[in-house]
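Shown below is the structure under consideration.
Here the complex is missing one protein chain, while the rest keep their positions.
Right, subunit A next:
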Amino acid sequence: MADEASKIDHKRHLLLDQPLLRLPYELLRKNFRSAHFTTEWDAAFVKNLLKDTATGSLNAKTPPEDVVKNLDVMLARMRGLKRKLTTNAEEEARLYRQLDARVAHLRELSGMHTVDDVRYESWSRQRLDRLMIDYLLRHGYNASATALANERQMQDLVDIDTFVSMSKIRTALEGGSVQEALAWCADNKKELRKLKSNLEFMLRCQQYIELLRAEQPGKTTEAIAYAKKFIVPFNETYPAEVLHIIGLLTFGPETRLPAYARYYSPDRWSQLAAIFVDAHNKLLGLPSFPLLHIALSSGLSALKTPACHGAEATASSTPGHGTSLTASVCPICSTELNELARNVPYAHHDKSHVASDLMVLPNNRVYGQARIQECAAKAGLGPNHVKDLVTGQVYPADKLKKVFIT
């Protein structure tokens, strides 16, 4: 069937696939920034030390023994740089390999013009696998995601490493540890500032809260010192919050004042985790929720009809009812998605879509003439009788009446 709707609009068909190329690109840049930073830092150090040593040696201030020592320091520094750069270079090679694989995968689609192309199905299945893996990774189901990626041999098309490191930090936060997230903040300081993320501030507050929670004099002093060092610097960005949280000093964990009690709530950890995930995804240009969600909410609506959750639908999806002639169970009526689709609006249609040559049976059920005849033939009825495709009732053929759909 070459209907208009089966055409693939190449420019707009790849909306869901944007992160596929954008993420490795962002990671390339991030990787480069870290390589650049270490190189500058180490190069400046080595150059200065070399200059000082040379001058010192020339003025006979630095004896040869110290020159050797300094050279050893420089060598150690350079070997360190080499190690770090090698890691960066490997990461770069991996990312380029991913980009090659991904562009090739997207390019396969350029050769297809309609969704009825036999190759489209396998392409689209692979897309579903990608969407599922993205979903699994975002939920921290890392083993499942890895298993599926291995099974389908599509490791270069999915971002397991990125999400696994993200989920480590998230799990740490959910388990009450801020260190991992703080380290991540330090790695991405500049970018987080650009995003105006409050993640670091929230993490610092949490550490301060934990010190106060202990309610020991020593810890309280520590908390004050901590606040001076790490929270007060945020005064310009979050003046009200800083003031408020400093006030927490006077309220212990037993406080009944809701405004302060909420600071001690264990829920804060999962909020921190959510703030972290949000910042992480924004930083890498990832959509804020799983791509599968986007695909499903759009797809379920497009497929859904008013009939899918009607009384009729539940009857026809019960085993034993229906007939093989009603081509296939509708995916929305099928158990997998029925409940999920209950919550989305149904598709909008401007035109009727019905079989041609509709006939109405005496029981008011309407079918296409071709299917009625096919069913009668399969049931072994003579030419003078027809059978209802759903209910199985048999009627004389002359009781059929033509239906006109305008």
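Heads up, the rule we're going with is that a residue touches a chain if its C-beta (ideal position, glycine included) is under 8 Å from a C-beta of that chain, and two chains touch if they have at least 3 such contacts; residues count from 1.
One rule holds for everything that comes next: contacts and distances are computed from a predicted model.
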{"item": "Choices \"GID complex catalytic subunit 2\", \"DOMON domain-containing protein\", \"Nucleolar protein 14 homolog\" or \"Mitochondrial import inner membrane translocase subunit\" - which one is the UniProt name of the chain not shown", "value": "\"GID complex catalytic subunit 2\""}
{"item": "Listed residues A:136, A:203, A:227 or A:283, member touching the removed chain", "value": "A:136"}
{"item": "Hidden-chain contact residue, picked from the options A:284, A:300 or A:386", "value": "A:300"}
{"item": "Given A:169, A:283 or A:330, the one touching the chain that is not displayed", "value": "A:330"}
{"item": "Of A:191, A:222 or A:278, the one touching the omitted chain in the full complex", "value": "A:278"}
